[in-house]
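Take a look at chain A:
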Amino acid sequence: MLELSDIRAGYADVQILNGVDLALRPATITTVIGPNGAGKSTLFRAIFGLIRVRSGSIRFGAEEITNEKPARLLARGIAYVPQGRNVVARLSVRHNLELGAVTLADQSLVAPRIEAVMDRFPALRQHQARKAGDLSGGQQKLLEIARALLLDPKLLLIDEPSIGLSPNLVRDVFKVLQGLRDAGVTVLMVEQNTKAALAISDDGLVLELGRARMHAPAAQLLADPAVGRLFLGAAIEG
Partner candidate 1 sequence: MAQFLQVLLSGLATGSIYALAAVGFSLVWQAAQAVNFAQGEFVMLPAFLVLIGEHWLHWPLWAALLFGFALSILLLGLAFKRLIVQPFGPDGGLPLVIATMALSILLKEAVKTFYGAEAEPFPSLLPNGTFHVGGAVVSVRDVLNLLAALAVVLLLTLFLDRTKTGRQMQAAAQNPGVAEILGVDVARMTLYAFLLNAALAAVASFLITPVYLAKFSNGESLGIVAFIAAIIGGFNRIRGALVGGLLIGVLDNLTATYVTLSYRAALPLVLLIAVILWRPQGLLGDEEARIV
Partner candidate 2 sequence: MRGFMPMRRAAVVAIAGALVAWHAPAQAQNNKTVLIPCVCELSGAGAVSGTNYRDGAHIAVNEINAAGGILGHKIVMHDYDTQTNPMVSRALVQKVVDAGAYVVMGTVYSGSTDVNMLVTEHAGVPQITGSEAPDITQKGDPYIFRTSSGSEKDIPALVDYFTQTLKVKKVAVEWVQNDFGKGGHDLFVQAIRKAGVQVVADVPSEQGQVDFSPDVAKIKQSGAQAVFVYVNEEEAARFLKEAKKQALTVPLVGDVTLTDQKVIELAGPAAEGAIAHVGLTVSAPVPSIQEFVAKFRKIYHHNTDHNGIKGYIGVYAIKYVTEMIGTFDRKAFAAKMHGLTLDAKKYPGMLLTTSWDKTGELSRESFMTQVKGGKAVVIATIPAN
Partner candidate 3 sequence: MRGHREAIGVAVVVAALIVAPLGQGNYIAYLLCSWLMLAIAAMGLNLTLGYAGRISLAQASFIGIGAYATSIVTLAHYPWVLGMAVGVVLCFVVGLLLGFPALRVRGHYLAFVTLAFNSLFFLVARNEDWLTGGTYGLSGMPRPRIGPVSTSGQLAFYYFTLAVALLAAVVLRLIVRSPWGRAFKALRENEVRAESLGLDVRRLTLLAFAIGSAYGGLAGAIEAPLVQYIDPGSFDVVQSLSLLLMVVVGGLGEFWGPVLGSAVAVLLPEALRVTAAYYLMLYAIAVILLMTRCPGGLIGLARRIAARPARRRGAAVS
């Protein structure tokens, strides 16, 4: 599915990723956990071509995609939902959705696909004419996820979806992600809310100081006390 080998990347003279290796199983949810500064967001930005990968290679299926532009990656079936608020506030909900499909070659597919995602997220249908900036934080996050689905991605990268959301909404978001996985989409997620995230995940990846320390079934990580200590400074062996 997605294979990273020995990825190194960073900003200016700071290297954040110091050789990350990773291979995702198709149609799974994998949660990346690790203390702040471990390089989780940077990892996503590197995969999605927003910062340059200095060395190493990224393969998607059989294709080499290292340092490809976002527009190309979208066309290959990778979508990315960054952390924070990423709706275009002054455009309506419907138009935000439509922006998710600008790279779609056959524009006649856009309308039916918007219908399809609105079926999945009835709240968006209800508010489709409102400005995206007027939605609540949770609704905005749903909108972003919905927007990422417009191209029918095979791989969804989602960064900290729970930030600023109430527990109920977090549950909703996670349910959506599970639904996607069941529909065959591979999900790679970064999440602070580690326990809840691992609970819905198939696999977990522990990132520390820009390196992948553990890659194991989520249940195994959940049970491992070392994971808890990791956040408080105890290094993980191996």
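How these were chosen: all candidates are chains of the complex that A comes from, given by their letters.
As a working rule, contacts are C-beta pairs under 8 Å (C-beta built on N, C-alpha and C of every residue); 3 or more make two chains touch, one makes a residue touch a chain; residues count from 1.
In this text, all values refer to a predicted model and were calculated from it rather than measured experimentally.
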- Item | chain A in this complex - touching candidate among 1, 2 or 3 | 1
- Query: Which residues, counting only chain A, touch candidate 1 once they are in their complex?
  - Reply: 48, 50, 70-71, 74-75, 80, 82, 86-91, 95, 98-100, 102-103, 107, 133, 147
